[in-house]
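Written below as structure tokens is the structure these notes are about.
Only one protein chain is missing; all other protein chains are in place.
We just call them A, B, C and D in the order they show up, numbering each chain from 1.
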Amino acid sequence: MMAGNELYVGTAIGLIVIGFVAVLTRRNLLKIVLGFSIADTGVNLLIVSLGWLPGRTAPIVDDPSMFSDRAALAVNAARVVDPVPQALVLTAIVIGVGVTALMLAYVIRLYAVGGTLDVRQFGRLKW
Amino acid sequence: MKQIVAVVALATLAILLWQLAPIAMPSGLGVVAQHYAEHGVQDNRGANLVTSVVVNYRGFDTLGEVTVLFLSVSGAAFVLRRRTGLEVHEPRRASEIVRTGARLLFAPIVLFGTYIFVHGHLTPGGGFQGGAVVASGVLLLLLANKDHPLPHGFLSWTESLSGLGFVAAGLAGLWAGGSFLANRGILPLGTWNQLFSAGVIPVIYTFVGLKVGSELATLLDVMMHAADEEVHQ
Amino acid sequence: MVNPILLIAVSLGVAFLLPVVDRLGRGVSRTVHLLTLAFGMLVSFRWLAALAAGAQPARIITGGWPPPLGINLFFGPLEAALAALAFTTALVAALYLAHHEQVPTVKSLVIQLVLVVGAVGLIMTRDLFNTFVFLEITGIGTYAILSFGRERESLESGFKYMALGSVASIFILLGVAFLYKLTGTLNLDDMAGRLPAVAVAGVGTVLLLLLVGLMAELKLFPLNGPAIDIYDGGEPGVMALLVGTTVNAVLFTFFKVLSLYRGDAWALAVSTVGMVTFVVANLLAIRQTRVRRMLGYSSSAQLGLLVFLLPFVRGEVVLMSAMALLLLNHTLAKAGLLWLAGLHGGERLEDWRGAFPDSVALRVSLGALILAMVGMPPFPGFWGKWQALVGLARSDAWPWIVPLLVGSLLELVYYFGWYRHILEPAGEGSRGAGRAAFAEVAGILLFAGTALALGVRMTAGIWGGPASPALLLGLVGLVLLLVRAIPVKAGAAVSLAATAWILVRMFLSGGGCPLWNVQGFFVVVTLGGALVISLAGLGLPVERRSFWGLFLILVGSILGLITSPSLLGFFVGWELMTWSSYLLVSQGRKGTRPGFLYMLFSGAAGFLILGGLMVAEGAGVDAIGGLVQLGGGAALAAWTLVAAGFAVKVASLGVHIWAPDAYAESPDLFTPFLSGVISKIPIFGLAVVAARIAAPSLHTVAGALEPVHVLAWVGGLTAFGMTLLAVFQEDAKRLLAYSSVGQVGYIVAALAIMSPLGWTAGLWHVVNHLLFKGLLFLAVAGVVYRTGTRRFADMGGLITRMPVSFVSVLIGIIALSGVPPLSGFAGKWLLYEALMERGWLLLTAALMFASVIAFLYCFRLIHSIFLGQLKPEHRELREAPPALLAAQVLLMAGIMVLSVWPQALLDPLQRLVGATFGAAGLELEGALTLTTSFGYFNAVAIMTLVAVLFVVLLAFLLFAGPRSKKIRQLDIVYAAEVPPPPEELHYAWAFFKPYERAFAPILRSAATAFWKGVGEVTGALGEAGRRIYTGDAQTYMLYAMLFILVLAGLGLAG
Amino acid sequence: MPLLPKILWSLVGVLGALAYGLAIGGIIRKVMARIQGRIGPPVWQPYLDLGKNLSLRTATHHGVMSFIAPIFRAGGGIGLYLLIPVVVGVPALENFSFSGDLLMAMYFMFFGSLGMALGAAEAGHPHSPIGISRGLSQMTAYELPFALAVVALVAQTGSFSIHEIVAAQQGGWLHWNLIQNPLAAVAAFLAFLGMNMYAPFNIVGAPQEIPVGPPTEFNSQFLSLLMVGRATFAVAKMVLYMDLFLGGATSLPEAFVKTFLIYFWSVFVGAVFPRFRTEQAIRFFLGWPTVAGVAGVLLVMLNR
Partner (left out) sequence: MEKRKLPVLPVAAPPEGSRPHAPLGEGCFLGEEELPKAPALKEALATIKNWFRAQSLWVMAYGTGCGAIELRPLTTARFDMERFGMAMRPTPRQSNVLIVSGYLATKSLKRVIRAYEQMPSPKWIVGLGSCTINGGMYWDSYNTINRLDLYLPVDVYIAGCMPRPEALIEGFKYLMERVKKGEANGWHHYLENLDWYKANQKKLITDWNLPDYNW
């Protein structure tokens, strides 16, 4: 039986590798961009799973009683998962979106100038 | 050949990463997280600890995040500033039902998005999520009608001013609270679990929401019209 | 003081506003953009000044929470400097880019501004995840701005860059996340504190992920393909911006993050990757034909060098300073060069032929930046490299010096391969600046000027302030170089006045005759040579305007080299001399290729010497005077390296191939100086630097084989080999060139004797060689000037047309060949006496043999030019210009004085040598006869004897027998036949053919073939090596995967 | 010895050397003729030739250097003679040897050759430079064994002074350097063949190829002076060899005998050999003579 989050981590690593496979072996630029997105997703999943604690809830204090005194807060602290990875992943997602957007813009223009989406056609600058 | 090497390499990489799985196993809160969990609510009077982390403790990251988005949108627009070489495929015009439905749905979607970012400090969600929802409304409009007139001036102003507002809020913290993006000393922290609480956090999140919404809308617009002859400014 | 956070906040605010501001007009948004950058620049410079004055660094918290709860920033001297550099670069880049936009849009301004924000944030932040965010900002900003240039190329390269960057960011993000998981904190300092306590399997892998991610961001070998591609495909102005902002910031980030990596393995890994990058990138660049791509390789290499140094920095203060200087230098030089590349537009190296003929400032800037780039003094890069080497030498890391110097040499190869084309005379197709706006060139001038000003300041610090003659001459030279209005002849006059003034001042100032110590002796030799050249320059025109400026810089650098008491000062002067003489050599009509070779070998010599000096520095010696303290293996190593360097610089047999062409093709006015003075500077080095090391300890170290004996044989074989090769030359200047190298070989042998008499012989020959070779080269210069050819076969019979020049050459060759009664004999006599005293018998015989072979070329020189048949086209030739003749007369007078009264020079030499060795070795018996332990020689008597014989026999010729009559030129005995025209009659081509046949077995130039082979092998390596950059995005990313696996396999994981 | 008598004695010495040198030339011609079965010219024929050349009615020259050549040539011969002590211990016959040592003498040898080369080349006749090219080439070649021999002797004696070298050989013929260092002597005497330019080393004059070589254009008094130079130079060389290898001389008759023997070494070789080509001559000198010279030097080094 899984003691922790092997499933999440395994899935995340799987996603990363799948993304990388797409990135390294597909020739279509769009698929490469897609591969990056998949890998990004894997990373994000991994980050979130890093903050996951078994049996705990989201880090939102929604019970008024919890706010009454400090001791209660300490109790609450033992009730929630780590909020930091969630904050990080938020940022990471946005960054991923930004990069993807820019990549897509590049792909649009590459298609415009090269008339193809084959990544191998864009290796004229070399050596 | 290259592909085989790539697959073998990636398999090895997967094994390497899997070695890290034990580290990833749950192990309780770290020192910083412990502090956030214990003192987060008191420090910021925000119910949503994640929001506290995002906007206050790690607010500087968020500013950067907003900047990233802003930058990538500007960048996409910059990359797409040339419009030569692309054929324009005039898509099939959507049906009247779709177009009308989209227009009808637009307002509720924006409203929902606004709700999400305004309540970012209380409930799950926040500026980014809300902004994304708002932008999805725009996306709907554009999908329904590629040439749907967007208020470019409004978007641009919103984009700029909300960004400026974020920075201004941060500077206000510097002026009043002693450090950039400080939450204390500017607005009263208010009472926990109320809309107007948690100091400048909702303000900032509102700015973020507006900014993200307008940015993503602009991005969609830019991409949508990448092949158009007229030159956007 | 302004809070540094405002640097970020204000710029970011403005960036957000810019699209709106743009509605008021592009001019407004541009102005706002520039003002913002100016504000940032001002603030960071003020901070820099304050921090330098001792202010506390700013520690900034955000969100109101101290670290590790909140994100904190730090703004210390390094950060301030980097920020200042970033803002300055961005400001100038903005000015430049405004003129190069094809589709103007406000987005470009926005991206530029955010890019700077990202860089500054990256520099300041102390939070790991925040670092990632800023990395992404700079990354995305970079990807976006990369599309600035020609579309297809920029997009192609930009996409590859972005793809690899994305892979990198995935690795980094993974690393950051795991690190958070491991330590529970994201604050860098906090994490560094906690990490050692984490003892979990897999930490290494996590750190490796982060490390490789950062290396991929930095584009270190083998991940540097895309970085090189963007130089090729991107707009150069954009690349300049990136060099000043992103690259530095990422490098600094790497530096900060390295605090997480404890343990030697990591340091070794980082250093190795850095050094491999440095060497390999430089190697791969040497076959590059496209300028901007070459600059890309160079950037990669420089970055590698900096990364290499990073792990060492923590241990050594001097390395920190070295890093800073190298980084500053690289930014200034690379950005400047990129702007120049953009302005010029030449794609291939050949397109740069005679670049910027219309702008002195740009040409000078280009030269200065290239020199700065390869780490030549006075530019900051030199000081950086020196300090880096000193730091390495003083630590355990000294073996790294070898690849560092090798890489630097490779760097020299391609930069000077490029510079060579630039130095070609301007002609058809030379591109100029045209109507470049001032804003475009402002950055170039600013950066070049800054580099130069910093360099001059540092040099002044080493050479004893701006009042030292060395620096003064250099500055006057700089003025001559830059001010176009000064006529060329005025340059010669200035040079004449300056050298004469310094010379007179030296002799008039107290403290006795300057010849009484080695430094003074060489200063007098240098200035004397310069004086004569300047005098000749009044008559002989030079082709390039920059001649006199460079010449004064050269003279100044030699003075600095000689007078400086420290090793650093010596080497500064050495390298300054190297490049200024290189530039002068390249001014010849076909001088650029020989100049290139000259530079390569001089550079190699410089690095050998540098290696030797580093051995000394490693032993804690930094003054020339302290070299005597070296002992044991250090002394032997230092001496060997230094002596080898000097041996290369004097073009010893085997490494002589650079010399003939350099001498022959350099401007006619410069060759005498090259031969008479510059070739003597290695001799100075041997006498002052090498001898100090050798003197006390060498015998004990090396056992049976005395190293100086080897050096003496090197000198002797050089003398023999070069003399032999001189015999077969068909070109007057080449002949003299070989001869010159051979003569210096005698001097080397003489100094290597390491006895008072040997030194007297060597130093005597230094002066004598200056006199006669200067005389010969000047006379030949006059002939070449009048006839327009250097080929023997095209001359002949000029004795009637140029009698004074003929006398010059006659006196010159008699002095050269060592035939009594002229001064050459005294030199030979001293040398052989010294050699016999030392007991090196075979060497004595070999040198005697060599000196006899010299007759062959001496005769050939004078015969082929002045004797034999006068060509019809030379019937109306005029004598050389009077000023040139005046210079020759001056030298002739010198030779005559030394011939009649050698004591005039031997007396001071006696004191000099006596002061060095404590013994004289030579007796001036009765002030007339010179006596050594082996022999004696009375110059006055010999001179009298010869004079009397001459008069008597002349009288006999005139009065005995019939009155003789001169007959016409072609009225010769020709088997009773009508002689053919002079062209066929003049026996000058292949003059010593039988001799050549006799010596054929040893004449096959193995040296040329060998060095050609070395060049080809290196080139082939570079050519083959750069094939790994296939240009395919996926291959590059695959390299990243493989790289991480290789590093993991090497045991860094775990 | 005071200077004035020294000068007078030297003058006498030079004239004597000239007479001796010319006579030797005559003897050689006679000897060669006898070897070839001819009667041959009278022994005094060189005097007649000299007189004839001074008796001509016209003299032509090609410019300044045409004067320089004979002057240097004769000056080189006479000067060299004056720098070498003929009979060590007799001040009148030690000439001006006080003004320079063996090195001076060695380099003074080149004085004449170089001057001759310069003057001959000015005439513009192609044979002159060809001859000079050959002559200089050969000169450098025989200089190597000669230098090796000299180095060996000097190292052996510990001095460059000819006086010292002679002094070191006193006390019987077994002390002569010829015996003391036979290898060096072999080298030097082989070099002497080249120095004298008799067959097989007469490539400079090479009658069949470049008629008389360098002096092709010289006549009348110019030619006379060249003859004077050649005669005195020959004597000087013989004396030098005598001083170096045959223990010098204690009296004039001894000097005559020894020099005569030295000279006839080259004459006898010359009488029976054909001529070398230039490169053959060079290779010859760089071959066994050099080996002998090196061996001689090594011998000295081992003995120390």
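As a convention for this text, contacts are C-beta pairs under 8 Å (C-beta built on N, C-alpha and C of every residue); 3 or more make two chains touch, one makes a residue touch a chain.
Since this is a predicted model, take the numbers as computed values, not measurements.
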Partner chains on view for the chain not depicted: C, D
Chain not shown: contacting residue from D:Ser10, D:Ser113, D:Ser137 or D:Thr216: D:Thr216
Residue among D:Ile27, D:Leu56 or D:Ala199 touching the omitted chain: D:Leu56
Out of D:Gly40, D:Pro70 or D:Gly248, which is the one that touches the chain we can't see? D:Gly40
Just checking the interface: what residues of chain D touch the absent partner chain? 29, 33, 36-42, 45, 48-49, 51-52, 54-60, 207, 211-212, 215-220, 223
Would you write out the residues of chain C that touch the absent chain, in ascending order? 962, 965, 967-971, 973, 975-978
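The definition used in the following text is that only the chains that are shown with their structure count from here on.
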Two candidates, A-B and C-D; the one with more touching C-beta pairs is C-D
Cα-centroid distance, chain B relative to chain D, in whole angstrom: 105
Centroid of chain A to centroid of chain D, CA atoms only: how many Å? 100
At what distance in angstrom does the C-alpha mean of chain D lie from that of chain C? 52
Residue list for chain A, restricted to those that touch at least two other chains: 16, 20, 24-25, 46, 50, 84, 88, 91, 95, 98-99, 102, 106, 109, 113
Pull out every residue in chain B that's touching 2 or more other chains. 6, 10, 13, 17, 20, 24, 29-30, 32-34, 36, 58, 61, 64-65, 68, 71-72, 75-77, 79, 82
Judged by the touch rule stated earlier, which pairs of chains are there in contact? A-B, A-C, B-C, C-D
Hey, which residues of chain C end up touching chain A in the complex? 129, 133, 136, 139-140, 143-144, 147, 151-153, 155-160, 162-163, 166-167, 169-170, 173-174, 176-178, 180-181, 186, 225, 229, 232-233, 293, 1026-1027, 1029-1034, 1037-1038, 1041
Footprint of chain B on chain C - complex, ascending: 3, 5-6, 9, 12-13, 15-20, 22-23, 60-65, 68-71, 103, 105-108, 110-111, 114, 117-118, 121, 125, 127, 129-130, 133-134, 136-137, 140-141, 143-145, 147, 151, 155, 174, 178, 180-187, 200-202, 205-206, 1034-1035, 1038, 1041-1042, 1044-1045, 1048, 1053
Contacting residues of chain B [partner chain C, same complex]: 2, 5-6, 9-10, 12-13, 16-17, 19-20, 22-24, 27, 29-36, 43, 56-61, 63-65, 67-68, 70-72, 74-79, 81-82, 156-157, 159-161, 163-164, 167-168, 170-171, 173-174, 177-184, 231, 233
